[in-house]
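Heads up: the structure comes next, in structure tokens.
With one protein chain removed, the remaining protein chains of the complex are shown where they sit.
Then we have chain A:
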Amino acid sequence: MDGRGGAVELRETHRLTGHADRAWALAWNPNLGAGASPVLASCGGDKTVRIWKRAPDGGWQCTDVLEDTHNRTVRSCAWSPDGKLLATASFDATTAIWEYSGGDFECVATLEGHENEVKSASWSQSGSLLATCSRDKAVWIWEMQPGNEYECVAVLQGHTQDVKMVQWHPILDILVSVSYDNTIKVWADDGNDEWHCVQTLTEADNCGHSSTVWSISFNQKGNRMVTCSDDCTLKIWDTSIDLSQPETGEGHESWQHVSTLTGYHGRTIFSAHWSSGDFIASGAGDDAICLFVEEKSSMVEGPSYRLILKKEKAHDMDINSVRWCPQDPRVLASASDDGTVKLWELRGNILA
């Protein structure tokens, strides 16, 4: 990998305090100018979003607090692919869109439509579509129009319970949603604004989860995704089939279960994130972070996943979110019920 020697460790580098309540979610800005240093957004139960940047002295500081817009918990945040917009999903049933220009944040739109708490928001890679999901069991897809107007493209109903997270495929306009109903649903459109569920991954039919699915993350290439659950497992899926293509005839191919990682966390796993490299990070209710590496082996039928390390007591309470930094694939951020955000660095030679 990088030739650095030494034992593998996840070293805590910074502890960001400021949220007055639990820190729910994190998002790294994916698209900074050349040479610019990473920007991290965090959001939480104190109804605010905090923006963190590295200070000249190497420490991290909170440069902006986005407040007075949501009047309940901000549950999740997501940057648009061009890094100029930040969507914030709130328990107040709205999703706010913030524009980041000239170093300043301004709320330029508020999307209303969900009946109750919005849990997650995700931008498509093409940048024009935004998906949101809610405790109202629905997934809404919005399209951005000129002038910060957002039109509702579709309301996807199919989950029978609270939808916890939505995530677009990194390349195709395919959307994945995960839910308290234990299933993972895949949505695609027929090219005519008609969206429908093209696949549901269940316990019975697909080796799916046996309890609430909390989180989903694709690898960079989009041919794999990891999901994590209240059943204390992580599951890896082969997502190489393009489900947005209409199938002719029988034998509709599907996304397949590849691997289940079990026994690493003793509590609900709330978050999993696949780095731009081969690492998967997981954060759970046991206050621990686990790191896995994908090993491509020619001996086995497919890739296998090995635990690199388990960081116990990474936080004092439940870990709600883990996110790898897109600009530095060895840097990991974590957010916890203890109100803090921590930055970590993965050191050592993984291959040893």
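Keep this in mind: a contact is a pair of C-beta atoms (placed from the backbone, for glycine too) under 8 Å apart; a residue touches a chain by one contact, two chains touch by 3 or more; residues count from 1.
By definition in this document, contacts and distances are computed from a predicted model.
Think of the chain that is not pictured: of "Acyl-[acyl-carrier-protein] hydrolase", "Ribonuclease P protein subunit p40", "Translation initiation factor eIF2B subunit delta" or "Essential protein Yae1 N-terminal domain-containing protein", UniProt labels it "Essential protein Yae1 N-terminal domain-containing protein".
Screening A:12, A:99 or A:162 for touch with the missing chain picks out A:162. The omitted chain makes contact with just one of the residues A:37, A:101 or A:116: A:116. The set of chain A residues touching the chain not shown comprises 109, 111-113, 115-116, 135-136, 140, 142-143, 145, 149-153, 155, 161-162, 193.
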